[in-house]
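Sharing a structure below in structure tokens format, with a few things to ask.
The other protein chains are all here in position, but one chain of the complex has been omitted.
On to chain A.
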Amino acid sequence: MYGTHDLPFHYETDGFSLDFEHESGRYLYRRELNGSRKEHLLLSSGGRVIVNPVEPLNLPKSICHALLVEFDPLSIEPGARSTVYLTFPVEIGVFVAGRGNLEVLDIFSWNAPKYTLYGASDGGTIARYWKSPTYAAPPDLDPLREGLLALTISNTTRDWVELSRVVLESIGMKIYYDDALVSMQARMRLVSTMVAETSFRDRPFEEGQKKALELYLGRVLAGVERSRFLMDQGL
């Protein structure tokens, strides 16, 4: 389903259908997923549709800029650098392209959204919550439901550090995809036993993966966007 397609376009799988139907000079967009339905009329003579995973922070509506992935507690030795494989929820964006411009038509997901608070209520951050298993090697995942988060943890301290969550900033989130895998690569630099800084690597996890269109890059003024998150309220 992912990729760029010419209009009209139709895709169907179990409990899901996505359809751009051409009727009398216009297109009717219809999407059904597990009983929920969305329709939208497009006054366009033609064009293309792009379907790709987007930053998972839009459903049921966008209220925050951070994704918190919780995993089983792990400890990392002083000075070590290691990569663990986690998952993140996939939200899928449908874009229409015409005359050099893009418009987000729909965002949907198979995953039920849940939010949480990172830190205290007065100085904390609202974040999208996701509970992930921890893998030593990249697992097989359904690209429509879950993405692979390759997290490289560097412990720059002289102590063992225990951690059980990572918070990632939506701005600068780099998602890559193909038909078999949705992925992103992140870094977590432990600067003390209580503080870490997270950021993204802008590269595909596997050869041939395409970079997804970013929603959150266009929503900020150039030059002032933050792409790192400082986890200063616990690991």
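The rule is simple: a contact is a pair of C-beta atoms (placed from the backbone, for glycine too) under 8 Å apart; a residue touches a chain by one contact, two chains touch by 3 or more; residues count from 1.
Going forward, contacts and distances are computed from a predicted model.
With the options "Fla cluster protein flaG", "Pyruvate synthase subunit PorA", "Mechanosensitive ion channel family protein" or "Aminotransferase" in hand, the undepicted chain maps to the protein name "Mechanosensitive ion channel family protein" (source: UniProt). Annotation: of A:L102, A:L117 or A:V191, A:L117 touches the absent chain (contact as defined above).
When the whole complex is considered, the residue among A:M1, A:L33, A:C64 or A:L102 that touches the unshown chain is A:C64.
Taking the complete complex into account, A:T125 is the one of A:S17, A:S44, A:T125 or A:S154 that touches the chain left out.
Panel shows chain A; residues 59-60, 63-64, 112-119, 121-126, 129, 219-221 of it touch the chain omitted from the view.
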